[in-house]
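All protein chains but one are shown in place.
Up next, chain A:
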Amino acid sequence: MLTFTIRRLIIAVPTLLFIAVVIFGLLQLAPGDPMAQVPLTVPPEVKERMREALGLGEPIHVQFWKWIVQFFWIEPQVFIDNVFGTHLADGKLRVLSWQTRSPVMDIVVQRMPQTLWVVGMSYLVGILIALPIGIYSAYRQYSIFDQLGTFIAMIGFSVPTFFTGVLLIVIFSVNMDRDSFWWFPSIYDTTLQVTDWASFGQQIRQMAMPVTVLALYNAAQISRFMRASMLDNLNQDYVRTARAKGVGERAVVMVHVLRNSLIPVVTVIALGVPQVFGGAIITEQVFKVNGLGQLLIGAIEANDLPMVQTLTFIFAVLIVLFNLIADVLYGILDPRIRYD
């Protein structure tokens, strides 16, 4: 298993480099101009100067090489500096966003908390809802509960979050009385510091609606996986054997079947984790959470290539990493699977 992991990690290096080249190439080919949002009242020659100041005049391979050096050499130094208080990266040019003229990684770090809180929490809540629903739906297949679960999963799956999000806002922010307990803010306050119970309550309130919307979507997906996996196992011979031995129904389902059924579900859940970091572009936009998803979409709209390049590359790293984790988990959970 260890050699497998190491081998996969080594293969990941050329894979990621290839991904970086492809992302960079695609961004270069994509139409658009970082000066497009500058008003027309700014004359073209001034815009040209601004482009030069962004480093756009340089040849493409130089731009790419600069980004590689900044991302793989200078940014780790900054990280080390922050952790150990050293001064390795002082005065070195980091990956700078074109919109803000500030280091991209600083903004990413700034955006991480709200994305992890909201999207991560919704993933967690989604899993917690999905597992019991999936288990019970499979155990009582075609019962009313199963039909209901299927129906809700279908809704969660097919109704887009920009609809459910706005629907919740209309119900709980617009039409609800402001003093009511059921009033929830439609705009997420990223400056809120949780220092006491009151502010903790506020944080819960402002997370409630975006988490609900996303959790519904996540739960729909995972509960279907759980149900299918349980159904696969419930008809296996070992289940019949267990029942024939006189093992209690509870132990049969919750110990024998569930453990085996969880193997594929856990890997599916692991594969979904990079999406948490990717943020939820639409939900973040609807509730103004301004996390990583909003950062990415804003950067794309503004043609902020260093930002888009860095973010998409980080997502690529996470996807490669969590694919590996899923594979390793498979091996750990199921002793029959061996990669060596």
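Of note:
Everything below uses one rule, namely that a contact is a pair of C-beta atoms (placed from the backbone, for glycine too) under 8 Å apart; a residue touches a chain by one contact, two chains touch by 3 or more; residues count from 1.
Basically, contacts and distances are computed from a predicted model.
Remark: of the listed names "Sarcosine oxidase subunit delta", "Peptide ABC transporter substrate-binding protein", "Allophanate hydrolase" or "Thiamine biosynthesis protein ThiS", the one matching the undisplayed chain in UniProt is "Peptide ABC transporter substrate-binding protein". When the full complex is taken into account, the listed residue touching the unshown chain is A:Lys47, out of A:Lys47, A:Lys66 or A:Arg205.
When the whole complex is considered, the residue among A:Pro103, A:Gly126 or A:Pro264 that touches the unshown chain is A:Pro103. Listed residues A:Gly120, A:Pro185 or A:Gly331: the one in touch with the omitted chain is A:Pro185.
Screening A:Gly120, A:Gly272, A:Gly298 or A:Gly331 for touch with the missing chain picks out A:Gly298. As for the chain not pictured, it touches chain A at residues 31-33, 35-54, 93, 96-97, 99-103, 106-107, 110-111, 169, 173-174, 178, 185-187, 189-191, 285-286, 288, 290, 294-295, 298, 301-303.
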